[in-house]
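Other chains of the complex are left out, but the ones given are in their true place.
For clarity, chains are labelled A, B, C and D in written order, and residue numbers in each chain start from 1.
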Amino acid sequence: MILGQSSSSRIVSHAVLVTGAIIMVFPFLWMILASLTPQSEIFDGSLLPTPTLHGAIDNYGTALSAIPLLRFMANGFVVCLAILVLQIAIAIPCGYALAKLSFPGRPILLVGVLLGLLVPVQIPTIPIYIALAKSGLLDSYAALVLPWIISVFAIFLFRQFFVTFPDEVLDAARLDGFSELSIAWRIMLPAAWPAVVSFSIFSIVAHWNDLYWPMVVITNPDMMTASLGIAYFRQAGEGAGNVGALMAGGVLVTAPLVSFFLLMQKHFIRGLVLGRH
Amino acid sequence: MAALDLHIDDIGKRFGAIDVLRGICLRVAAGEFVTLLGPSGCGKSTLLRIIAGLERADQGHVRAGGRGLDAVAPKDRDLAFVFQSYALYPHLSVHDNIAAPLVMRELSSLERLPVIGALLPGAIQRKRSIQERVRQTSGLLKLDALLERRPSALSGGQRQRVALGRAMVRKPKIFLMDEPLANLDAALRIHTRGEIARLHKEMETTTIFVTHDQAEAAALSDRVAVIFGGELRQVAAPADLYREPVDLDVARFLAQPFLNELAVAAPIGGGLMIGGSRIIIRDALGSGLAGTLAFRPEHATLAEKDHPGALPVRVTRIEHAGIDAHVFVDAEAGAQFVARISAERARSLRDGDNLGLTIDAERAWFFPSNGSRQRGDHSGTV
Amino acid sequence: MALANDIPLSSLAPNTAGRYRPARAQAQAGIILSVPATLLLVALVIGPAILVFFLSFTNASLGLAGIQFIGVANYTRMLTDPGFAQSLRNTALYVAVVVPTAIGWGLLVAVLIARSRFAVLYRTAYFLPVAASLVALATAWEAILHPSLGFANTLLQLLGASPVRFLSDPATAIYALAAIGVWQLVGFNMILFLAGLSTIPEELYEAATIDGADRGLKRFLLVTWPMLAPVTVFVTVMTIIRAFSVFETVAVLTQGGPMKSTSVVLYTFYEEGFRFFRVGYASAISVSFFVFVTFLSLVQMRVSERRARWKANGGQ
Amino acid sequence: ETKLNVYYAWPEHEVIHKPIADRFMADHPEIKISFRAAAPSYDEAVQTLIRQSMAGELPDVHYVGFNVLRPLVTRGLVKPIDDLVAADHLADKGYTEQILSLARIEGHLYGLPFAMSTPVVYYNADLVKQAGGDPDKVPTDWDSFVALAGKVGALGNGTSGMYYQLGSDDWATQNLVRNFGGQMMNDKESDIAFDGPAGQAAVKLFKRFHTDGAQPAIDSHAARQLFTSGKLGFFFASAGSVSGFEGEIGDRFKLRTAKQPLGAEDATMPTGGMVAIILTDDPAKRAAAWDYVKFTTSPEGQSIVVPNTGYMPTNTLALDKDHLAGFYDKHPNWYTSVLQTPRARPWFSWPGDNGVQIGEVLRDEMTAIALGSKEPEAALADMVSEVRALLPKTN
């Protein structure tokens, strides 16, 4: 620690941070409180909902019985996981090739990747939707997963990560008898682990939250993802619906991911840092 | 173990418009320890990588034990490479790092798989044999206690030993080492260099070692190959190199910490006036050549101020160097020299003292501006 | 004297044909490794994007057969369509609020957190919105922002202010959505900035301390801000793209209303394409969207390029 | 075994669809009913259907809003069922021609009406009493109604007077125009008609709701929460929500319904509700679907629909003693809509492909009035020009 940090500036900085943190956390707090409060008392004029046991039982009971919430979440997990695994499986070799191998077409591919980085993900959705419709794949996991398995962002991220990976290790591997393919899988993949973690968070956040695409391709409730499911649940009862139960559903949908991310926070930062050196 | 000789034949390499290597020819005998020495960027690493097959030469050939290597893939060249940055696999334990070259060579992809691999009959035996050899190597390098650690949990010196282990484990016929000591601190560098010497002695593997530290090169090598700007200037045993550098560049580079130099516009009648005395440069006699007279600090002596034939100088700085000391002196007309004298004697000297500098002309060199050096021979006193 | 050079034998060195080429082995591997990504890139990103470009010159309509080439009619319609103009305005407003606020706040938090003893606590709090399901939390926001019963208005009334119909008032709805957008992005940007901050060598701060920039703005301007330049470019581009692509909160909370005051470009695109099936027109919107975002990102990158150049040069 | 895929609007209607399907499957073990995720509104449902039709993913049975049957017919997604109706002699089974006509387009019958509603006034009897009104006699003319609402709004403590819900389609807007004896288009559908005096009166009245009736300019989600938490006097909505409201309100206050005030002698109102239609082409499925559609509209099906929503039955036999006889006596809140049936007319459906968007235009302009950002006349003028642009050019 450096000498001479004034305590007044420290107090100001804490005040700023605490205020912001309260704003950040408040919706969660409200959601949790509302999920424990009987529907009729949530908007009873008090500042915050006041939880009761039977309210909690009611709301969570409704959330779990009125809609197949667990099924939605399971769909969400399957979809996010499938997308993530495929994205990584496709992006890592490509990122490695772009970073460390010179092959014909590499400059073009690199330009393609950079261009792809600029194309907002919604742009190609109309042709993809038509293609999925024509091949009868709407309302399926394939429809939810396929369009996203190529992530130019992942390719770019891994490429940046690999560019900083020491060439000497690759040379050592070549001398040790690794083929280029086994270098990609046996050396680059484990080495990219921190970047994989970072990317996973980017990817899971994006696809867990995505409403746009599920809204377009999914009509069968058996195939709904968590986001779509909650949006759907929200419509029930002409929207005013059962706020308590809705919040209970929100808590259930949010909890696993939040806990997972909080655990992974540090790795996330580390992955980003390593990718940048 | 059988070592191989290595013939490097007229190797040339360009990167873009730059000739990084030009017509390098070098023969390394089986079991010999040769150092490539030269300033940064002179092409040492490039040459080493060409030998390893990691880089393709634009011209020339490499042959080992009589076999041309040009068409051989790096992993089949039966040589091992030790990198300056160690180049360990960061995700593998020390054991697995050392085992990697064996595993990749001796196990099929199927056999390398963790569970299935264990079920294949041949694989078990081969895996045992690999483990045995890793154990031997780690014993030799005193790494036994570290086998389970990741490289990130090792000190620089330990990492370097693991890198050596990985290179040694499959008993290659030729060792290539690219500044393996550069990242270590002074004490560790000297210690590890002793270890490399010991290992070479034990295994007698043909070794090519890259460094830009002349002391390291001198301490380790049978012969030193000095490279400047992509050209091989001189190949010689350390002692010979010390005594007979072929040109001013080499002399300077090998004279760390210091080389005394005196520009000579044109010798007067083949001789040179220093401090009222004339040094006859025999080889330049009558040629009227311009050039540089050079001599090492240890070949200069400090005498009384009015010593006959000595150059009058004034002490400007004294640097201690163990048993000796370097004394920096100014001569007239701004020339500066360094003399290496015993620390004992240096104790009696002070900055500002007026002394006389004499040169051991037998050991001084004359390097004409164009061409290689001629030994400066003394005539009479200096 | 030692022999300087051995005698070259190269005169009889003939074929270079059999030479092992490290480059060739790598080229083969490079192609094999990049083929799946290349194919998918073409099939799922570049191909469709090109298709969209062509569709934007047609009157294609989902479900109705027969496509006609209609030139730039979709584009001229876009220019004259007050609905589209409105959605552009809304998007611009949203972006103008979200981008600077989310970046500035994220940066401020990161800088303050980096030296705080409660870093983990704060970081967790700010990171929560990133990890949450936006749709669920949007609903919580809606309740909090309820025009008369919500927490925000209860609080306002307690403080003696008159209630604000956040999401129901066309004058405030887009800002309410922007606030939710900021809320969701601050933590994300903070994490990126924290990652950037952790790469700044401590020695640089110490050098600044001794040079006289030992705290506050002085130090920030001398070390932190310039050293964060590359991260800032990244964060800015990401934030711009995400702000332009706002969809979830609109779809869930306002469906573009009240009075189209929150119909942003992407939502308009969705409505035109997937609700009203005007594929040609939607394509034209998305093409313009792409051009616009690209243009903005490029401008941003160019502006920051100079600041970041030292990094690109592999600065120490 | 035949599988039927059923699609309906309004997720909260699960409370009727699921028990009906269960009961049906119990009787027909060879038929399996499964539901698609409910659409949030009739308009969304029809958009989704059109999308699904392109993917060849149409459900087998759908409950289409009265207003959007027409675009489905125009797109050729539904086939007439006149032959089936005739073959089964449905006319003798409680299906009156008046009700069937709601599903008739250009002389052909495309489905069986499943539920019917009219707009009613829900009110908080406690607040009305507090404001000095008579909970048993809600005013039947707009002036006194608006005045009473204004008084409720003036009670303070965060209370608002009324909320005339625009909803997610043009039903409520049509209702106001019809309330003054107007129509949306002329009889030949050659031009719009809502810009006449009735329309003028409608938009002006809507403005008065806000200026004099203490209607807050908030979205219907928020308003509904306001009403159910006892802070709003009157709420205009479909009679189909009675059961939902009662459930949400419980005994927080006394919920009652009343007939709408009338703006003109020849006032009419659009009939809300939906038609069960068959979308499948597969003969086996069509047969099963026909059985299902008949069942849902049968007295048995209807006796599930009515108590759980607030809709009026579409089958007259449902009121018999085995089913709903005496139900209305016990549930006056349900009966209000029945009292309004003489004025009920078909919910006008827009020609062309843009009905849904026309609905949006109307709603947006009405919202502008609510927010005070446009004068009623100006808003009406804008509606006229925008709607014209969206109507088929041939007209």
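The rule we apply is simple: contacts are C-beta pairs under 8 Å (C-beta built on N, C-alpha and C of every residue); 3 or more make two chains touch, one makes a residue touch a chain.
The model shown is predicted, which means the values in this text are computed figures rather than measured ones.
The stoichiometry of the whole complex, written in the labels shown, is A x1, B x2, C x1, D x1.
Keep this in mind: only the chains that are shown with their structure count from here on.
Common neighbours of subunit C and subunit D (chains touching each): A.
The busiest chain interface, judged by C-beta pairs in contact, is A-C. For subunit B, the chain whose average C-alpha position is most distant is D. The mean-CA centres of subunit A and subunit D are about 39 angstrom from one another, to the nearest whole unit.
The mean-CA centres of subunit A and subunit C are about 15 angstrom from one another, to the nearest whole unit. Separating the CA-averaged centres of subunit B and subunit D is a span of 92 Å.
Shared interface positions of subunit B, i.e. residues touching 2 or more other chains, are given as 54, 74. Those residues of subunit C in touch with two or more other chains are numbered 22-23, 25, 62, 146, 149, 274. This structure has the following touching chain pairs: A-B, A-C, A-D, B-C, C-D. By the touch rule above, subunit A contacts subunit C in their complex via residues 2, 4-6, 9, 13-14, 16-17, 20-21, 23-28, 30-31, 34, 42-43, 45, 47-48, 90-91, 93-94, 96-98, 101-106, 109, 112-113, 115-116, 118-130, 146-147, 149-150, 152, 155, 174, 179-181, 184, 205, 208-212, 215-216, 226-228, 230-231, 234, 243, 246-247, 249-251, 253-254, 257-258, 260-262, 265, 268-269, 272-273, 276-277. Against subunit B, the residues of subunit C that register as touching in their complex are 1-10, 13, 16, 18-23, 25.
Those residues of subunit C that touch subunit D in the complex are listed here as 62-63, 142, 146-149, 165, 167-170, 254, 257-260, 274-277.
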